[in-house]
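Apart from one protein chain that is not included, each protein chain of the complex appears where it belongs.
Labels run A, B and C following the written order; every chain starts at residue 1.
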Amino acid sequence: MTDYTDTELMITRAAQELQNDDTTLVGVGIPNLACNLAKQTHAPDLEMVYESGTIDSNPSKLPLSIGDPVLATDAQSIVPMIQGFGYYLQAGRIDVGFLGGAQIDRYGNINSTVIGDYEDPKVRLPGSGGACEIASNTHRTIIITPHTQRRFPEEVDFVTSPGYIDGETTREELGLRGGPDAVITDKAVMRFDDDGEMFLDSVHPGVTEDAVQEATGWNLQFGSDVVKTEPPDEEEIDLIRNELDPDGVYTK
Amino acid sequence: MTDYTDTELMITRAAQELQNDDTTLVGVGIPNLACNLAKQTHAPDLEMVYESGTIDSNPSKLPLSIGDPVLATDAQSIVPMIQGFGYYLQAGRIDVGFLGGAQIDRYGNINSTVIGDYEDPKVRLPGSGGACEIASNTHRTIIITPHTQRRFPEEVDFVTSPGYIDGETTREELGLRGGPDAVITDKAVMRFDDDGEMFLDSVHPGVTEDAVQEATGWNLQFGSDVVKTEPPDEEEIDLIRNELDPDGVYTK
Amino acid sequence: MTKVTDMAEAVSSAIEDGQSIYLGGFTHLIPFAAGHEIIRQGYSDLTLVRATPDLIYDQMIAAGCASSVTFSWAGNPGVGSLRAFRRAIEDGVPTELDIDEYSHFGLVSRLAAGAQDLPFLPLRTFVGSDYPEHNDNIQFVENPFGDMPGEIPVVPPLNPDVAVVRGQRADTEGSAHLWGIVGEMVEAAFAADTVILSVEELVDTEVIRSDPNRTLIPQTVVDHVVEEPYGSHPSYAQGYYDRDNEAYLAWDRRTETHESTEEWLEEWVYGVDDRTEYLEKLEVERFLDLQPQTSYGTPVDMGEY
Partner (left out) sequence: MTKVTDMAEAVSSAIEDGQSIYLGGFTHLIPFAAGHEIIRQGYSDLTLVRATPDLIYDQMIAAGCASSVTFSWAGNPGVGSLRAFRRAIEDGVPTELDIDEYSHFGLVSRLAAGAQDLPFLPLRTFVGSDYPEHNDNIQFVENPFGDMPGEIPVVPPLNPDVAVVRGQRADTEGSAHLWGIVGEMVEAAFAADTVILSVEELVDTEVIRSDPNRTLIPQTVVDHVVEEPYGSHPSYAQGYYDRDNEAYLAWDRRTETHESTEEWLEEWVYGVDDRTEYLEKLEVERFLDLQPQTSYGTPVDMGEY
C-alpha cells in the first residue's frame, strides 16, 4: 500500500468530489491541489475560477495566493470582482465551492470570523472574504478542515457562511442555492441528511468511529453504512509530490 | 454680414452653451456639430461621450450614428452600456446633455414616444433611448428643435424625459439632477425661470417676438430683456461648411 | 469540446416559436446573418428583445416572425424611422405587435439583473416620466438608508430564451474577444438560457488566452459557435469593416409599403440560401469601400510567470 499523509488523503478525497464538467471556485492550498489533481486525472475539463476574477485559470506553477499572476496569464478570461461575484457566482454558474473555517456546526454553518464575542473577540480571524457568497450561491460546497472538538462545536460563535441553518428553515425558503455536500477532515468524510444534519459517511484508514465522535462536539449521527475512506493510489501520490507541490508548500 | 441658414444658427448658438471643461453627452446631427464646433473654437478640452459608451471620442469624420466606428477608434475609453449609463451618466459625471423631441411643454418636459394615445398611437416615435436618463441625470440639458405650434403644445402626449414637471414639484424633491437650461429653436432661444417655466430669452435676427408666440402653444413668458440672438460669425460658418459637414449631411 | 456549427443548424436547434430572442449589438456587431436565417426558417410569435430594434428587427417584423418587441429606441439610426415596426404598431401589418418599452438604461438594467440572478436592480430613471404609468415592470422601493432619495425605481430581471451575440474572434469552445462598442451584449449573453455566438473568425485558443481581459464572452455561457465573416453586414465589425450606410438608406426607401418590403425580403433573404450567397450578391466595390485601414492597439505584456 502507498504511504501517504493526512493532507494527501484530504486532497485525493476532495478531488474525487469533482466531476469533469464542474466549474469550481478554488482557494489556495488544499482545494487548489485537489482541483489540479482532479484535472490531471478524471476531470480534465474542470474549470477553475478564483474569487480574484480569473476564469478557467491554467497555472504554470503552484499559485501562492488567489491573486497570483500565474492564475491570470493563460486564463480564459479575467473579470472585475463585481462581475465575478455577480455574473458567475451569484448567477449560479459555479457548481462547486470549497470552504474551510475555524468552527463548523452540525448543520454545516461555518465560522471564519471570530472566536469569542464578535464585539470583543478572543481571536480575530480573517473573516468571510468570498466565503459567505460561496456558501450561499454555489450548487454544492465541500468543507475541508482538520478534525478536532474545538473545530466542531455544538454551536459556532459566528455564522460567517450559512449551511443548513437550524435544520428546520430550508435554504430554499431563504433563497439560498445548494448547500454543504461533504465535510472532509483528517479523520473522516461526513455528509448531510435530508434535514441538513451532518452524518458520518466514511472513516479514514486507521481511524476508529469512536475517535471521530471524540473529536466532534456533539453526538454525531452515523450513516447506515459507514465505510472505509478510499486511500490515495500511487498515481495520485506521484502527481502530488512530483508535479503539483514538488516543494511541499502545502503537503509537508 | 455672413450668410447663414437656420440650422447653422442653431449649431453655433448651441456651441456657445458649452464650456471648455464640460463633459457632454452627444447625439448625432446638430448636437454633434455643435460640440465639434465648440471643440474647434472656444472649448478645445470639451469631452464628448456617446450613449453607445465611447468616452472622449475623437472622430476623424462625421459619425453617421451614435455607434459609428469613428467614435470608437482613437477614443479615450469605451465602456459597456451598463457602465456608461451607471458610472458616468447616473453618477453625475456628464455636465451637459442634448435633447430633441416631437413635443416640448412650458416646463421643458419632452415627448419623443408617441403622438396620440400611448396604447393606440397616431404616430409611433422612436422612444426614449437614453433621453429619459439624460434628462434625469445630467447637470443641464439643452433642447434643440424646430419651432412650431405642434411641437410646443400646452401639454405633451407622453412625458418621455422629465423637465421641471408641473412647475411645482421640484426636481430635487424627486431626486432628479439638473434640468433644462436652454431651448434653441429656429426662431429663438428660451430659458427657464425659478419655477421652471420657459421664457423667451433671445429672438433670432429677422424673427419677431410675435412670430415666436405664434409658434408656441401657450402664452409664452417674455424675459425682462429679450435680446437679439448673436448670429454665426464667419469663422464658425467656415468651419461648419468646410470642415465639420462638408457634404452638408445635416446642414443642407 | 468544439461547439462549432453553421447558422442554419444553430438557429434550428436553439430557437422555438413563441420564445423570447435577443439579437445583440448596439449599432455595432449586429447579427444580421442570424436574423435572416430566423426569417428563412419561418419562425413566428417571437418576442424580440433589443435596445435598438434597428433594421434587423424591422426585417423580422415585416416577415411576420414577431408578436412582441421589448426595446428602448426604435429608429433607423442616423436615417429615420423603422417603417415595418411602425406599420405593425400603427396598423397591425403584417401582424399586431405588443410592445414592452423602456429607456436604454432601464432595458440594460433588466438584462444586468437577469445576468446576476437578482430580483431587481435600482436605477435613477423614470421618475417624473410617464413610463411607470404604462409599465408594471417599473416599480418603486423604499430606500432603507435614508431619504435621498426616499424611494427609487427598480426593474425586474430579463432572461431571454436565446441570445445571439457576435464578437470579432473566438475559439471553437466559444470564448470570444470583443472590442469597440460592446453595448449590452455581455449582460444579454449571461442572462439568456441559450447563447449562439457568431464571430468574424475562429482563432486558436492561445490567441484568446494571450489576452484574457479581452474575453468578454466566455465559453461557459455559449452553446453554439458559428464562424461567419461579414455576418454583421450592413452594420459593422470594428477593425473588420465599416457600416454600409447605403444599405441603411436603401432600407428606408425600400420599406415604404409592406409590399415593397416583401420584395426586399424576397430578394435578400428568401432568395438566398445563406450568408455566403447574400455576400455574393453584394458588389465587390462595396466590400472594398467598407475596409478600414489597419490600426493595431499597443499590445499588453501578460508575462510568463
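To be clear about the criterion, contacts are C-beta pairs under 8 Å (C-beta built on N, C-alpha and C of every residue); 3 or more make two chains touch, one makes a residue touch a chain.
Only a predicted model underlies this, so the values are computations on that prediction, with no experimental measurement involved.
Remark: the absent chain touches shown chains A, B, C in the intact complex. Across A:44, A:175 or A:206, the residue that sits in touch with the chain not pictured is A:175. Across the entire complex, the residue among B:2, B:77 or B:149 in touch with the chain not shown is B:77.
Residue in contact with the omitted chain (choice from A:49, A:132, A:207 or A:237): A:132. For chain A, the residues touching the absent chain in the complete assembly are 28, 51-54, 64-69, 71-73, 78-82, 85-86, 89-90, 109, 113, 118-119, 121-133, 136-137, 158-162, 165, 169, 171, 174-176. Residue-level contact of chain B with the missing chain is found at 23, 45, 47, 54-56, 58, 60-61, 68-70, 72-78, 86-88, 90-93. Within chain C, the residues in touch with the undisplayed chain are 117-124, 137, 139-146, 148-149, 152, 154, 156, 168, 177, 179-180, 182, 203, 207, 210-211, 213-214, 238-240, 242, 292-305.
Note that only the chains that are shown with their structure count from here on.
Farthest chain from chain B, judged by C-alpha centroids: A. Averaged Cα coordinates give chain A a centre that lies 40 Å from the centre of chain C. Chain A and chain B have CA centres that are 57 Å apart.
Those residues of chain B in touch with two or more other chains do not exist in this structure. Residue positions 186 of chain C each touch two or more of the other chains.
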